[in-house]
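One protein chain is absent from this view; the other protein chains keep their places.
Entry: chain A
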Amino acid sequence: MSSPTASLLRLEGVSKRYGVTLALNDVYFDLRAGEVHALMGENGAGKSTLMKILAGNVERDSGRILVDGQEVEIRSPRDARAHGIAIIHQELNTVPAMTVAENLSLGAEPRTKLGTLDRRRVLREAREKLARIGATIDPRRPLGSLSIGMQQMVEIARAVSENARILVLDEPTAALSRAEAQALYALIGQMRAAGVAMVYISHRMEEVWQLADRVTVFRDGAYVGTGTMSELAPSDVVRMMVGRPVADLYHHEPRRPGAPVLDVESLSGDGIGPVSFRVHAGEVVCMAGLIGSGRTEVARLLFGADRRLSGEVRIAGRPSHPADPHAAIRDGFGFVPEDRKAQGLFLDHSVEANIAISTLRRFATAGVVRAGRARDAVLDQMRRLRLRLNALPLPVRALSGGNQQKAALARWLLRDSAVLILDEPTRGVDIGAKREIYEVIDGLASAGKAVLVISSDLPEAIGISDRLLVMRGGRIVKELRSADTNEEEVMLHATGAALQTTPAMEGANP
């Protein structure tokens, strides 16, 4: 075994090209035994490519990979496993219909002398594996019945049982509740003490400062630098990630909100609300809160996607009680859902079809679409959003994340909806597209639309909005003026720890 400070894993001059895009350009990465090493960077920085190379899913074009000082080749997931590398993906690699124990023995099922599955041993070994990471999960339960956090624990238990020495965690807390995240942090601490080295990919600053020993930053596929957490402030890392100070990212002219456009009174749904709030013409309001606090649910209730239990909603004074999204759109709502691939877009359909879909009726006479007029209108929106016009017939799948999001936005710009609800509009898009999306949001406000944004990115939520609605447990617990608040205050209300500072908060707002 190597000494605690020697490199366990080292990448030197690794490059990877996809077509014309240089996804990784001569990058360097160094991981020591028993350290948690954060890997940070904007989308498109090359983190996923690095992870795929380590997982054996993608082969590098050049450069060296060293494990324990020995140069190695990782050509397949099997190679990766042989070198003790395990990846905990955002999308879990497990079979939900099978039990925890079956998942843990997947691919290496113990057999009886007769060659049949040795169920007792499967169960016993599963208990041992779970005990090793201190997880108290009944191995007989179907995996799919567990929460995402617990499923992740199972995945980690599997990795540890395969004697993984290098664990790559890709945004592991993205879908976890606060309690689950805390349990994961504790487990990470344990594994670190046991000498497991971890690459921790995360966008959450506070979490990175809490967990990591060192951080490496990539930008546009290139290595920017590595530093020790204790010597860095979050603003340093942000500057490394973005390449310039970010203060102006959210800049917008002062807005003068007009009359209320969206008026919500005691709206409630299953486990949500009642919530009451208003959004005025020319105003951007952000719903802030932790994952699971009910923000998306409120949006879906407004949009008629889920059933309302009670409440009074008005758009410009007219009641809106949509039975389905079709009716909500007619009432003046536009909604860009959080998961744009699963809910927002038709990935195999053209950009044109994706943008036009909600407005086609306007270009139709007796049900017959006047295709030329529809196309011209779509092209106008594409120009407005600086989408390249020859993307019109391309499947949306072929676009980058940022441009996909712009196409999703264009649909509602074309519809000219009075109230826009944007759920995590900048998730998974690069900084350039982010900037453009902020401009669109600002433009919508200046055009007198009411904009309701859901964002988990606190600086963004504060930066782009006029007011913040902080949600917790399905209710709005605090309304804040964006100009007079900061991340810390929002977080205090979002976590319900308004009187005490939680450990997760340290360093969140330097």
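In this text, contacts are C-beta pairs under 8 Å (C-beta built on N, C-alpha and C of every residue); 3 or more make two chains touch, one makes a residue touch a chain; residues count from 1.
Everything below uses one rule, namely that contacts and distances are computed from a predicted model.
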Absent chain [UniProt protein name; select from "Ribose ABC transporter permease", "Coenzyme F420 hydrogenase", "Thioredoxin family protein" or "3-isopropylmalate dehydratase large subunit"]: "Ribose ABC transporter permease"
Residue in contact with the excluded chain [from A:G292, A:P395 or A:G496]: A:P395
Of A:S358, A:S482 or A:T495, the one touching the omitted chain in the full complex: A:S358
Hidden partner chain, touching residue among A:S7, A:N25 or A:S48: A:S48
Residue in contact with the excluded chain [from A:L66, A:M98, A:L249 or A:L347]: A:L347
Residues of chain A in contact with the chain not shown: 18-19, 21, 23, 41-49, 218, 221, 303, 305, 324-326, 328-330, 335, 337, 342-349, 353, 356-358, 360-361, 364, 367-369, 371-372, 375-376, 379, 383, 386-390, 392-393, 395, 397-403, 411, 428, 432-433, 436
